[in-house]
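A single protein chain has been removed from this complex, and every other one stays in its place.
For reference, chains read A and B in written order, and residue numbers begin at 1 within each chain.
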Amino acid sequence: MNGAVRTGYVLAILALLAAPIVVVAGVSLNAQQALLFPPPETSLRWYGALFTTSDWLVPLRNSLVIAAASAALAVLVALPLALHVWSRSGWLARALSTLGVAPFMLPPVISALGFLVFWVTIGMYGQMTATIVSHGVFLVTLPVVTLSLGLGAMDPALVEAARTMGATRGQVLRTVILPLLLPYIVSGYAFAFVLSLNEYIIAYMVAGFTVETLPIKIFNSLRYGYTPIMAVVAVLFVALAVAVFGLIGRFGNLPRLLGADRVEER
Amino acid sequence: MSAPSEKPTPGWLAALPAAWLAVFFLVPFAIMLGVSVAHRVPGGFYEPGFELASYARFLTPFFGKILLTSVALSAGAAAICVALAFPFTVILARMGRRAQTLVLVALLAVLSLSEVIIGFSLSTLLSKTAGIGNFFAWLGLIAESRAYTPSFFALMTGLCYLALPYAVLVLYPPVSRLDPELGEAARIMGASPMRAFWTVTVPMLRAPLMGAGILVFVFTLGVYLLPQVLGQPAHWTLSVHITDQAIFQSNLPFAAAMAVLLLIVSLALVGLTLLLGRDRAGAA
């Protein structure tokens, strides 16, 4: 394979991945309430409509609240977990690291049904708290993975050095570990936030009829009448994901974060 | 003896995440297991009990066919995705850091997209009014625009679209850690690039490739929305039926039994992947 063929292959795959998004972006510009591509007349009216129609404003607000809270929850659980697994061995460390990656490895339908019967059993079915906690548990894997990578990249001698200089355990955590871990905390939060925003089946099963999120709203509209607002939401989601991951790539080391060790600066 | 310790957190702190995940992750599975053998109350939810009626329903040809459909769809998607993703990842891992970052951002953006949005986008792309039908008609390939969805083709496209970024990201760490000097050594010893690829790169990555195939398989096994949006009722998978039974038929015991079945299949396959990974680590 020569260089042109390689580049061509990568670009072709990326183009295929981009095609539906391009079409949806075009559809979102339709002036009429119709899904036409290319749009006969263009306008940005549906972008305004998303933020003014209460029909869509409520799911938008729900989605943002759930994503912000559940990502925070996921990070709060992942932090002590990753620190424990990093500094200790033994059955608890092994069990915790398995528990940390399991939620995201299983098909989400299964977890969704598990959450459904759980919240029904304790009588919190249909509440937003249930969605937030469920997402927090489901997405805990993402900060666990980023934090473990961050800790793995840290020289353990830094902790020991701080200890020999008189730092107590709490001071080591506050003055050495957390500052060095901050980029990984932020990216773990960002991953969890974006994925919570996009998550459908758990939100649907746990509180789909009472707490509508944007994906649920889109799916409902898919069944009961198309509107270009759906396309607007899709475009905004793509834009948000690109912005978040782009920022992580700009200020962090994305290849390293995703598990590559040997990426040269070129 | 009180150990002078350089552990960053006290041991008891691990109790917090442990308890949290036990209550909100393990307990739901335990309840689900309980529900799967509970007695169904038509119209209501269920009452506690122990019966295998829900499991017995699998034995009908109808559900046998559903299971077969699910497995066939996922296996197909896994094969296609790994075949497409592997050369993609190999090329990606050899690119410069900036280029890699850009491609990774694109992949992550697609990966994070909701199944709903992917379903909607693809159904638009394959639709009569806004999709490739228009494009083909404009090119003169077909006389008049037509829709390509719902169809088996549309569904398979959707599954691959969903799983391809996942497959690439699963393959990315082992591929990028592969020492490029190994391939170069083969080249110096006289192997053509293609031959070096097939005789060095592929065999060295056999375990990660199998692992990626299995993970994509499990991943697509959980797809519940695309079959409804892009496929015909004959393409409904186990996951669609779980949702359907739980929400619309209000038959939680049966939904739970199906989820348990899916869980067992998934766990077995994930376990197999881990085993493959360990063999490799042991050999290295």
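We take it that contacts are C-beta pairs under 8 Å (C-beta built on N, C-alpha and C of every residue); 3 or more make two chains touch, one makes a residue touch a chain.
Keep this in mind: contacts and distances are computed from a predicted model.
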Chain left out of the displayed complex - its UniProt protein name, from "Sarcosine oxidase subunit beta", "ABC transporter ATP-binding protein", "Acyl-CoA dehydrogenase" or "Cysteine desulfurase": "ABC transporter ATP-binding protein"
Residue touching the undisplayed chain, where the options are A:7, A:98, A:168 or A:210: A:168
Selected residue (touches chain absent from view) among A:12, A:44, A:122 or A:157: A:157
From A:72, A:124 or A:180, residue that would touch the chain that is not displayed: A:180
Chain not shown, touching residues in chain A: 155, 157-158, 160-168, 171, 175-176, 179-180
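The criterion applied here is as follows: only the chains that are shown with their structure count from here on.
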Separation of chain A from chain B, taking each centre as the mean of its C-alpha atoms, in whole Å: 16
Interface residues, chain A side, partner chain B - complex: 1, 6-7, 9-10, 13-14, 16-21, 23-24, 26-27, 34-37, 77-78, 80-81, 83-84, 86-88, 92-93, 95-96, 99-100, 102-103, 105-118, 120-121, 133-134, 136-137, 140, 156, 159-160, 163, 169, 172-173, 177, 191, 194-195, 197-201, 204-205, 208, 215-216, 218-219, 222, 230-231, 233-234, 237-238, 241-242, 245-246, 249, 254-255, 258-266
Of all residues in chain B, those that touch chain A in their complex: 5-11, 13-14, 16-18, 20-22, 24-29, 31-32, 35, 45, 84, 87-88, 91-93, 96-98, 100-110, 112-125, 127, 129-131, 134, 161, 164-165, 169, 172-173, 176-177, 193-194, 215, 218-219, 221-222, 224-225, 229, 239, 242-243, 246-247, 252, 255-256, 259, 262-263, 266-267, 270
